[in-house]
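Removed from the display is one protein chain of the complex; every other protein chain stays in position.
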Amino acid sequence: MSDTLSRLGDGLVAVVKEDCPTCQLVTPVLEEVRSAGMPLTVITQDDPAFPPGLEPVDDRELEISYRLDVEAVPTLYKLSNGSIVDRRIGWNRGEWRDFTGLEELGADLPEYRPGCGSLSVEPGMPERLRLRFDDVGSTARHITVGADEDPVEACFARGWTDGLPVVPPTPERVERMLGGTRRDRNEIVTDVAPDYGECTVEKVAINAVMAGCLPECLPVVLTAVEAVCTDEFNMHGLAATTLSMGPILIVNGPIRRRIGMNSGMNVLGQGNRANATIGRALQLVVRNVGGARPGAVDRATLGSPAKYTLCFPEDEEASPWESLAAERGVAAGTSSVTVFGGESPRVVVDQQSREPESLARTFASALRTVIHPKLVLGFDAFMVIGPEHARVLSEGGWDKARLREELQKLLTLDGAELVRGAGGIAEGLPKQMADQKIPKFHPDGLWFVHAGGKAGFFSAILGGWVRGAGGTQIVTKEIRE
Amino acid sequence: MSEEVLLDPTNEAEPPLREPATRLGSLEGATVGLLDISKARGDVFLDHLESRLTNRQVEVLRFRKPTFSKLAPVDVRQQISERCDAVIEALAD
Partner (left out) sequence: MTDMEARGIPTVFVASSEFIDAAEAQAGALGSDPPRVFVQHPIQDRTDDEVRALADAAFDEIVSKLVN
């Protein structure tokens, strides 16, 4: 119910536009309805002179069409007390005769003709009209960019970007983005470290717009923000560390296909909009809502290009094994995000091994050097196993558990090699550990995902940040839309 | 371009203005650029500022901007940012 509709009075309302053959067709029908003495208001969307002779109400502003929720023209409504009682869309003689009670209506017309799209639902219009005619309840500060300033530059000048240009977050774009979730815009998602500012769904949407996300990606971004802001993940520590670490997102489940993520060739690289923008949106939230900026809280010595964006889906369909999500306890058919605090991927080449034992040794040699070859247990690691390597393992009868077991064995190291001073290297473990046998990784510190192009005997290692108290822990969250 | 409204992506802890550049500790040893924005009499004004700054042992560099309405062209701005610690822009009339 609204004032606008109340002003139309009770009775029939027909919404038309001049640029529509069906609306042209039904003009004589509307005249018949008028002549029969029925209360009829005609609303025109584009041309105040159309239909001639029917004294149409000028709705070029589209407020009435918006309030009537018009999808196609012509639509014939029955209104009572400012509310819609019923409607008929397009021209259908039988339906219109029933609707109006006029049994001779439209005798000369064809039986049926479909309508045309309403101007109020053209691309971009729903958001624009909602902002124009309703209070959408935004609680974000609105900032006016002067006529002299380019909005793209304004975002740079205010320190909102990661160094690359962002899409200026206009109210319309944010409105469109919020269409990607059922959650209320003012719902608090979480507090975001390091400033612990309250982060609403709207704030995430604003940053998602800037990152270049499509609305269908918003649920993934929201879940990623929730996941990194858990105490276990410790985004505060991760953002502030001097090590070159950032939050890495791995997506599982049906949502990957639905939003067009790439889990194949170049999965860790550039080019796919969903992969690129979801990771970027998360980084922008941490930066803008959390307040983690380089030189301030972010004190990374070297940083990493992964801090622009690193988000990718697992290729579950081609994988010979259970997915990361399944390992992490997510039910089949549910989509999830796993977040991992880590560094840029490092490639592992092995083009010769065709036996799993041999390939595992390659992996172990490469994994040995995560963080430092003489440092152990303090860090986790993720491996992205490419399809050709995965085939070598699976054809040899190895599943993830077998691989993990073998790597643990191969990476249980002699303390004597690891202590400070050993091998002429000052770095290492305290001397008293010299006679111990110590594994490089914790039993739950090594994770595998299957992704990448079908050709190429390559995998990748993503070394992790510090684990344990004060460090980070991998977190998996289910995505709700 | 017409005015546009953007929604604030931050936690709004700070006012939405840009932070100004850090000020100098002192003029001693600084190189100050004088940017003439080419309205008449700007040169007389800046000449005098130059002599007062030089008296305080400040190194002064002079630059010109061709018209008032545009921002300074790229190479002038680049020279200023490479060679100056501070800038005085005069004289808008």
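In order of appearance the chains are A and B, and numbering begins at 1 in each one.
Methods note: a residue touches a chain if its C-beta (ideal position, glycine included) is under 8 Å from a C-beta of that chain, and two chains touch if they have at least 3 such contacts.
For clarity, every value in this text was computed on a predicted model and none was experimentally measured.
The chain that is not drawn here is touched, among residues A:Gly146, A:Gly271 or A:Pro305, by A:Gly146.
Residue-level contact of subunit B with the missing chain is found at 3, 16-18, 20-27, 32, 35, 39-41, 44-46, 48-49, 52, 71-72, 77, 80-81, 84-93.
Basically, only the chains that are shown with their structure count from here on.
Between subunit A and subunit B the centroid-to-centroid distance comes to 42 Å (mean Cα coordinates, whole Å). Those residues of subunit A whose C-beta lies close enough to touch subunit B in the complex are 138, 140-151, 154-155, 157-160, 168-171, 174, 192, 195, 197-199, 202-203, 206-207, 210, 284, 288-291. Within the complex formed with subunit A, the residues of subunit B that make contact are 1-13, 16, 18.
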